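Below: the structure, in structure tokens.
Missing here is one protein chain; the remaining ones are kept as they sit in the complex.
Entry: subunit A
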Amino acid sequence: MSDEIVLDVQDVAKTYRVGFFRKRVDAVKAVSFQIRRGEIFGLVGPNGAGKSTTIKMITGLVRPDRGQVRIFGMPSTRVAARARMGFLPENPNLYPHLKAGELMRFYGGLLGLSRKESDARAERLLEQVGLGHALDRPISKFSKGMKQRAGIAQALLGDPEFVVLDEPQSGLDPIGRREIRDLVVDLRRQGKTILFCSHILPDVEDICDRVTLVHQGQVRETGYIHELLNPDVLRYELFARRWTPELTDTLGDRVLQRFDIGEVSRVDLRGDIDLEETLALIASAGARVESLQPQKQRLEDVFIRDTSDTTETSEARP
């Protein structure tokens, strides 16, 4: 990763006016962050947090009321900036009357590619996203997952250095999700910089280097994943056989909770216990430990902590 700033979002704000009485809706109040070259940067937040509006300001679809967005040092409204960027919108709607090959040719034309170059890139990209077999199939006959893949292919058609993916895993099954995750990692290997906006927090945690958490139109936290997460063990999750109520009494407040599932007991132990001593006590009571998993803080925990200070989760969209 280099220090070159690919995306610089500086204190942007956006207010929409909705309804007959032009009621003000503050979609974004103050959002700032920077993305460096080669990064996979996560943008997370609950529904209505202002993520999509922020992304639309980045892609030039919405003009900020305040602040500025610069891509490769240029305002995002400049064509030259957008020429180096690829964008997959949330739930992409593509032209249903076109076949996949025609769709890619259309987007190739918008990128200024020659037909030959566009066709060659389209064939390779559709193959890469698993749509190589559907080149001659109309988009209207595509499943939601196939549309998502075609959307990703159009975002990558211009071989962009910076890729913005808004909910790229929306509507995909676990295998599809995994494939998109692998594709994003692969894009980084190719040297691309990625802004990854998703509700699937385990994936964000797994693949992103840094994350910005947005809530109610404002940035709550920005940082490297390892900085945001507490490295300490919060609790241990233990599965054991021959667990007795007496053993629970012996362990006292070390046990947070216990559930018996047939012959197997699931026991949650506090994270700050002396593990060696506790395991010795369990063994001496005749219980057999079958699995022991230390549980650390997840991005989901940070997300819930930072967004649970208010009950307002309404969509702040126009």
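We take it that contacts are C-beta pairs under 8 Å (C-beta built on N, C-alpha and C of every residue); 3 or more make two chains touch, one makes a residue touch a chain; residues count from 1.
We take it that contacts and distances are computed from a predicted model.
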Given the options "Lactate utilization protein B", "EfeO-type cupredoxin-like domain-containing protein", "ABC transporter permease subunit" or "C-type cytochrome biogenesis protein CcmF", which would UniProt use as the protein name of the unshown chain? "ABC transporter permease subunit"
Looking at the whole complex, which of A:G145, A:G158 or A:G217 touches the chain that is not displayed? A:G158
Of the listed residues A:Y107, A:F196 or A:F303, which contacts the missing chain in the full complex? A:Y107
For subunit A, which residues touch the unseen chain? 16, 27, 52-53, 56, 59-63, 79-80, 82-83, 85, 87, 89, 92-95, 97-98, 102, 105-114, 151, 154-155, 158, 164, 317-318
